[in-house]
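First up is the structure itself, then whatever we jot down about it.
What follows is subunit A.
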Amino acid sequence: MSVAVLYAVTGLGLFSLGLYALIVRAHLLRKILALNIMGSGVFLVLTALARRAPDGPPDPVPHAMVITGIVVAVAATALALVLLRRVVETTGQPRLPDPDSE
Partner candidate 1 sequence: MTPRGAAPWLRFSVALLLVGMFAALAWVLLGLPPRSAGLQPQVAAQMAVSGVDHPVTAVLLNFRGYDTLLEMAVLLLACLGVWSLSPAVPPTDETPGAMLAALPRQLVPLMVLMAGYLLWRGATGPGGAFQAGAVLGAAGVLLLLTGWRLPVRWQGWRLRLLLIAGVGMFVLVALAVVPASGVLLGYPLPVAGTLILLIEALAGLSIGVTLMALFLGGEPGASR
Partner candidate 2 sequence: MNHWYDWVPLMLLGSSLLPGLVIFALPERSVRLRTVLNLSGAVVKLLLVGWILRHIYFDYAVLFETRLTLIPQLDLALRIDPLAMLFVTLSSVLWLLTTIYAIGYLEGAPHRSRFFGFFSLCVTATVGVALAANLFTFLLFYELLTLSTYPLVVHRGSDKARRAGQSYLIYTIVGGVLLLLGTVWLYTLTGSLEFTPRGFVADLEQRHHPALILIFILLIAGLGVKAALVPLHGWLPQAMVAAAPVSALLHAVAVVKAGAFGIVRVVYEVFGVQFAASLGVAVPLAIVAAITIIYGSIRALYQDDLKRRLAFSTVSQVSYIVIGVALAGPVAAIGGIVHLVHQGLMKITLFFCAGNLAETLGIHKISEMSGVGRRMPWTMAAFTIGAFGMIGLPPVAGFISKWYLSLGAIEAGQDWVIGVLVISSLLNAAYFLPVLYTAWFGTPPERWPQARDFGRRETARALLFPTLVTGASALLVGILAATPFSPLAWAKLIIEREFY
């Protein structure tokens, strides 16, 4: 296993861990963090595998994609956090309302 693939598999691990927390944890802050960890996992997969270029510098395209992805993740996280604050303000609870209680 090359180093590149090792990093990529680590990225997969982060992705899986994040997904676990996203499903299992009820606290919204944890869910938001979980999504961030998943995102980092995907970014790691993208960049790590770019290292497989036989000679010369690594493939720059995935790097550019990751920068784009990070900005998107920052934006999404900011929106999620503010939304979380509003949910806590209106319901008093940092978790999703029961959909059946409408």
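Keep in mind how these were chosen: all candidates are chains of the complex that A comes from, given by their letters.
In the analysis below, contacts are C-beta pairs under 8 Å (C-beta built on N, C-alpha and C of every residue); 3 or more make two chains touch, one makes a residue touch a chain; residues count from 1.
It should be emphasised that the depicted structure is a prediction, and the values quoted were computed from it without experimental measurement.
Candidates 1 or 2 all come from the same complex, and the one touching subunit A there is 1.
For subunit A in complex with candidate 1, the touching residues are 1-2, 5, 8-9, 12-13, 15-16, 19-20, 23-27, 45, 49-50, 52-54, 56-65, 67-68, 70-72, 74-76, 78-79, 81-83, 85-86, 89, 93-95.
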